[in-house]
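Structure record follows, encoded as structure tokens.
In this view, the complex is presented without one of its protein chains, the others remaining in place.
We just call them A, B and C in the order they show up, numbering each chain from 1.
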Amino acid sequence: MAQTNNFPETRFELEIPDPLKTDEFILNMGPQHPSTHGVLRVLLKTDGEIVESATPYIGYLHRTFEKHAERMTWPQVVPYVDRMDYLASMNNSLGYALAVEKMMGLEVNERAQYLRIIVSELNRIASHLVFLGTYGLDVGAFTPFLYGFRERERIIDLFEEISGGRLLYNYIWIGGVAFDAPDGWLEKVNEFCDYFEPKIKEYNDLLTFNKIFIERTANVGVIPADLAINYGLSGPTLRGSGVNFDLRKNDPYCIYDRFDFNVCIGKGEQGTVGDSWDRYYVRIEEMVESAKIIRQAVNQIPDGDAKETVPRNVRVPAGEIYFRTETPRGELGYYIVSDGGKNPVRVKVRAPAFCNLSILPAVARGTMVADLVAILGSLDIVLGEIDR
Amino acid sequence: MREYFKNIYEAIVTILIGMGVTFRHLFVPSVTLQYPHEKLKLPERSRMKLFVNIDDCIGCRQCERACPVDCITIDTIKAGKDEDLGAASNGQKKRFHVTKFDIDMSLCCFCNLCTFPCPTECIYMTPEFDFATYDRNNLIYHFSNYTPEQVQELKEREAQQKAALANAKTGKKPEQK
Amino acid sequence: MEAKEIYQRLKDAFQDDILEFNAEVLQPFIKISPDKTEEIAQFLRDEDDLEFDYLMCLSGLDLGENLGVVYHLYSMKFNHKIVLKTEVSKEQPNVNSVADIWRTADWHEREAYDLLGINFVNHPDLRRILLPDDWEGHPLRKDYQPPKSWHGIPVTLANEEEQDGANE
Partner (left out) sequence: MEPILKLFTDLLPGLSQLPYWLLATLAALIAALVLFGFIAVFALFAIWLERKISAHMQDRLGPMEVGGWHGWAQTIADTLKLLMKEDIIPEKADRILFKLAPMIVFSVSIASFVVLPWSRDFIPADLNVGLLYILSISSLAVIGILMGGWASNNKWSLYGAMRSVAQIVSYEIPISLSLITVILITGTLSMQGIVQSQQGNFLSWNIFHYFPFMFVAFVIYFIASLAEVNRTPFDLPEAESELVAGFHTEYSGMRFAFFFLAEYANMFIVSAIAATAFLGGWLPPFSFLDFIPGPFWFFGKALFLVFVQMWLRWTLPRLRVDQLMYTSWKVLTPFSFVLILIVSFWQLLTL
């Protein structure tokens, strides 16, 4: 209905006659605020409804993961890694396991490889469903949230069946997976895909193509491609800016090169390329692609012992590695240094949401308070990962 | 102008489509469970409450070492030479009195790492999940069968044996208390 | 482009500021001098055949005697990577900031400053990022001793306290 205004940056350099001059309004958005997705604090300077500057303050959820990791043995780090991005634990531990395996030069059992792909893609869908729901909440729609959680619940049930955990799984281990799939689990995964794919249309009817939703998100928080790359954005946030870059394709790990799937990028269907709607829609499309990968993996999975290659004692030779994987939020990198001992010397995590959030001050300037919420939501941050 | 009317038209149509979706769902059966009355059937592997079958524990302390958050504390006393503590159900011989086997469930991170190294599979996660209490101390589970008196007795005996051993090495007389 | 060639290009351009090249390890790295990081970064980003437009990761680490900063670079266009390393002493941990070249480095350098105390010269806004502004010390250093309390809030773990009590 309404036309969205992109306020030119010069707006704030206008000469305002003295009697009309007003002070800027300083607002603390967070650490407790419904739409900061955790304990993030954003210091806002506003001119009425218009944000003049937004400075994120992080660290409220700092759990000293990196310091902890130095005290832990190699397998003990996995539960901690799970807790970083608690919406996509599988993807987190997958990255860590792959990094350590690469340092050890370990070849992982085929069946475990496939199981890893299945669970991490399922987790990607689950994480994007949470995004869908919370993003709906951010712009004021409540119902998609529960629809998203309804589907996510089924994924969690699947995870519980295979790993025992509902949120933090400790399933992907160095050298394989913790358990093989129970009987009938793979059929259930296929069933889930059958159930899930038609639901996408429901989300689209209810939210994606709703005019009000489009007005709220299209042309809001536009991130041009070069800015996105310079800020180190990754994952759907980068792809929303029209950059065709997916680590599963561009820097393949695991066995992703065996599957046929598309990389979804923002096309600016409803507004400019790189706006919030594009970032949102990339994630919706990605869920379909993930379901596609899952189907292929379930069809191709070989028989075998998934725990065959799990070493009893993890010995990592001295050396260092930077290994990156594509999590639902983007490029998750582990920089691991080992001195050959039983503990890592340094585990540095390059958290995707950490980099994605750092662009907020640059895009928030000149938007409205309501837009800021929409932008923040579209970055899909998880504070557990940012603060670690 | 066309754009203006197109926007209004789109707004009305998409809102009606959305209302159609929610209206359909008025008649879809609910997916939630009424928790205390209906309970989810948890799968076999679900990790909720830790349990130790202490009769099978051989006191090897592998679980204690595996735990990333140190929520398991085990005290053992070596069995005497002539003592036979029996064997665990899978045939492993017991060599220690497990005088203390405490698990602090308030610290537990439910990672399941402790259950894998156990040679007798006596520590495992059970699907029991509602174990909230009013006192934090109630979350410390004591699994050991030994009474404090027995523990005291065993400790004294161990101390004596140690002293005896030390005497045998150095050849000195034990000091009187 | 292979790591070797990248090294050659850098060596030709910067001579003595390129300290070491190691291709034996898992991921080949080039060691550079800490006060030339900015120029080298600029060169790596802007040269047409290098074009390292993506800073994957910037990490600080404690090497015992010294502090190290590791840059993992990637080129979206050519799909090649390189690792840069630099080392500074703990007494004078000054490294030139690359935050103006890759904005990613902004927060990562703040993090390295916060946790390891590496001072990034010319950083636009070098403040603590994860810890409170008035925190003392840099926790990721190997010799770091956590304080007993912070603003009256006990910092030590519960079981450590017990041990302290037992020792008394």
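Please note the rule applied: a residue touches a chain if its C-beta (ideal position, glycine included) is under 8 Å from a C-beta of that chain, and two chains touch if they have at least 3 such contacts.
Being a predicted model, the structure only gives us computed values, none of them experimental.
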Omitted chain's touching partners, listed by label: A, B
From A:L40, A:A126 or A:A141, residue that would touch the chain that is not displayed: A:A141
Absent-chain contact - pick from A:I212, A:L227 or A:A362: A:I212
Hidden partner interface residues of chain A, rising order: 1-5, 25, 27, 33-35, 49, 136-143, 146-147, 150, 206-207, 210, 212-213, 215-216, 368-371, 373
Residue ranges of chain B at the interface with the undisplayed chain: 8, 15, 18-19, 21-23, 25-26, 28-32, 34
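Heads up, the rule we're going with is that only the chains that are shown with their structure count from here on.
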Chain-level touch network, classified as line, ring, star, complete or other: line
Cα-centroid distance, chain B relative to chain C, in whole angstrom: 39
Computed distance of Cα centres, chain B from chain A, in Å: 30
Sequence positions of chain B contacting 2 or more other chains: none
Of all residues in chain A, the ones touching two or more other chains: none
In the complex with chain A, residue positions of chain B that touch it: 7-8, 10-11, 14-15, 17-18, 20-22, 31, 42-47, 66, 68, 109-113, 116, 125
Complex contact set, residues of chain C against chain A: 25-27, 53-57, 59-62, 70, 72, 76, 79, 83, 102-104, 106-108, 115, 128-132, 139-140
Chain A to chain B touching residues, read off their complex: 1, 72, 75-80, 82, 143, 150, 153, 160-166, 168, 170, 178-179, 182, 202, 205-207, 209-212
